[in-house]
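Questions regarding the structure given below will be posed in turn.
With one protein chain removed, the remaining protein chains of the complex are shown where they sit.
Going in written order, the chains are labelled A and B, and every chain counts its residues from 1.
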Amino acid sequence: MNGWILAATLALGGGGAAVLWGVTTGPPARRILAQNLATSAVCPALLLLSQGYGRPSYVDLALLLALLGPVGTLVFARLLSDDLAGERPSAWGLTWTAAGLGLAAVVAACAAAGPGRAMVKLLVIGVLLIAGNVIASRALAGGFRRVGGG
Amino acid sequence: MADAVIVVTLLLTAACATAAVTQRDPARQALVLSVLGVVLAALFTVLQAPDVGLSQLAVGSALTPLLIMLSVRKTRRRGRSKEDRE
């Protein structure tokens, strides 16, 4: 067991437990926020695991999660916009903390990978992860108004 | 000690799956289900099955929630229009 896997275990354990608690309790708004945080907690963990196992191709998992995780949150934000109408959930502190975790994981993985194509891929993942995280939070805080029948 | 990450993800998966079953409202179930999908993908990665993990991520993170939530929307709408008529 090396430091990368230890860090991934901590991110998975801590982040996973917090997300599970958030997604099973409280009002709908909080549950969707927690669902969004699942992406931001597990995606850095996948990056760290790829480094820990020494298998660069595992990075594809993080790429897919960074791409599709926020899309999943947008699905909930759009189709549950009726439930969200009354409350404007905004947890910007939490959102930026999660973004910081993603940034730290990407920077660490970049430093280990060195310049090259692998680094470009890691940077793309980082941008997708952080932008997706922030945009999904924005969508929850009133991103979909008057969705109506659509 | 090396298996700690496997134990943590296994426990997390079991907890998520149980939580998904105990929820009553389908929309809330879908939320827990999407978290379960992400955790399951991490479990597959930890068990060195990245192909299965990728399938799980592709299907579980956006496609399944979209299908479930569209069905929920349809049934809710139909229920509401029936209430209006009565």
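By our rule, a contact is a pair of C-beta atoms (placed from the backbone, for glycine too) under 8 Å apart; a residue touches a chain by one contact, two chains touch by 3 or more.
Going forward, contacts and distances are computed from a predicted model.
A.B. asks: UniProt name of the unshown chain, from "Cytochrome c-type biogenesis protein", "TonB-linked outer membrane protein, SusC/RagA family", "YciI family protein" or "Sodium:proton antiporter"?
C.D. replies: Its UniProt record gives the name "Sodium:proton antiporter".
A.B. asks: Which residue, A:8, A:41, A:64 or A:80, contacts the hidden chain when the whole complex is considered?
C.D. replies: Touches the omitted chain: A:64.
A.B. asks: Tell me, which residues in subunit B touch the chain that this view leaves out?
C.D. replies: 3, 50-51, 53-55, 57-59, 62-63, 66-67, 70-71, 73-74, 76-78, 80-82, 84-85
A.B. asks: Touching the hidden chain in the full complex, which residues of subunit A are there? Just list them.
C.D. replies: Residues 57-58, 60-61, 63-64, 67-68, 70-71, 74-75, 78, 128, 131-132, 135, 138-139, 142-150 of subunit A touch the chain that is not shown.
Throughout what follows, only the chains that are shown with their structure count from here on.
A.B. asks: Quick one: in the complex, what on subunit B touches subunit A?
C.D. replies: 1-2, 4-5, 8-9, 12, 15-16, 19, 22-23, 27-28, 30-32, 34-35, 38-39, 41-42, 45-46, 48, 50, 53-54, 57-58, 61-62, 65-66, 69-70, 72-73
A.B. asks: Provide the residue numbers of subunit A that touch subunit B in the complex, in ascending order.
C.D. replies: For this pair, the touching residues of subunit A are 1, 5, 8-9, 12-13, 16-17, 19-20, 23-24, 28, 31-32, 34-35, 38-39, 42, 45-46, 49, 53, 55, 57-58, 60-61, 64-65, 68-69, 71-72, 75-76, 79-80, 83.
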